[in-house]
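One structure, pasted below without further comment.
The complex is shown incomplete by one protein chain, all other protein chains being positioned as in the whole.
And now, chain A:
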Amino acid sequence: MQKIKPLDHAILILGALFLCLPVVMALMSSTQAAIDIHSNGLYITPGSEGAATYGKVLTQRGGFTGDVTGLLMLTNSMIMGLGFAVGKIVLSMMAAYALVYFRFRFATLMFWAIFATLLLPLEVRIMPSYQVMSELHLLNTYTGLIVPLLASATGTFFFRQFFRSVPDELLEAARIDGAGPVKFFIDVLVPLSKTMMSAIFIIMFIYGWNQYLWPLLMTTDESFFTLMRGIKSILQVWVGSQIPDYNEAFALAVLAMVPPVAVVVIFQRMFIKGLTESDK
């Protein structure tokens, strides 16, 4: 095999440091007192204020009207991530099933109608989307937070590719056994897609958890704030304060990044599979 030079390791170590050091320093600094951070800069060693800071961030009410705690934001982020991932899988599996396994009028038209959504990310149509949501009275609801984000064909595309690779013989056998379309879907296709479903679940959970712009626009009521929305308000409170609560901001950042990072690290293999095979 090829020779391995120390330089290769040096580059990798440098890269890993560049990527991970900021995260480690955020974690460590979140356990220090705000005043120490203010005078000494960021830390790479743990401090003694951790329990107090996290306790405060998680349970004390903050923000403008004093309604929201870190725990509530954590719950909302979780609802958002899980709701989005589950919704996405259900909707896109059903749609992909119809597109792959049925012969029907306008099938091609429907295919393009759904896949055209890949053309335009939410960011370019935020203003009109906001208007539609307010006309439908969906501002400050979980439905409004989750459902509009489902209007993109990423998952459908992924499942369509997967269903195409399922051998035709399965359907033939099922039909001989007298299984109808619903039975075939639930008893054959869904169990067969388990691995794929988990892979896509991981990707979609992270995507839903990490949403920023949409919650920012959809929620003015603090009881619907997600952690990402909380970051925005902590920054707004910041302007004008003498010694900003660096430690609390870092604690919030840590809370917001631990679940998705943990998911990626624990399910690494599955995550890479989902990512590289679905092409986003």
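Rule of thumb we're sticking to: a residue touches a chain if its C-beta (ideal position, glycine included) is under 8 Å from a C-beta of that chain, and two chains touch if they have at least 3 such contacts; residues count from 1.
Here is the rule we use: contacts and distances are computed from a predicted model.
K.L.:
Identify the UniProt protein name of the omitted chain, choosing among "Iron-sulfur cluster assembly scaffold protein IscU", "histidine kinase", "sn-glycerol-3-phosphate transport system permease protein UgpA" or "NADH-quinone oxidoreductase subunit F".
P.N.:
For the chain not displayed, UniProt's protein name is "sn-glycerol-3-phosphate transport system permease protein UgpA".
K.L.:
For the chain not shown, which residue from A:33, A:79, A:98 or A:188 touches it across the whole complex?
P.N.:
Candidates A:33, A:79, A:98 or A:188; residue touching the omitted chain: A:98.
K.L.:
Quick one: say which of A:52, A:71 or A:120 touches the chain that got left out.
P.N.:
Checking the options A:52, A:71 or A:120, the one contacting the hidden chain is A:120.
K.L.:
Given the full complex, what residues of chain A touch the hidden partner chain?
P.N.:
Those residues of chain A that touch the unshown chain are 1-2, 4, 8-9, 11-12, 15-16, 18-20, 22-23, 26, 29, 37-42, 90-92, 94-95, 97-111, 113-114, 117-121, 123-132, 136, 147-148, 150-153, 156, 160-161, 163-164, 168, 171-172, 175, 181-182, 185, 206, 209-210, 212-213, 216-217, 228, 231-232, 235-236, 239, 246, 249-250, 252-253, 256-257, 260-261, 263-265, 268, 272, 275-276, 279-280.
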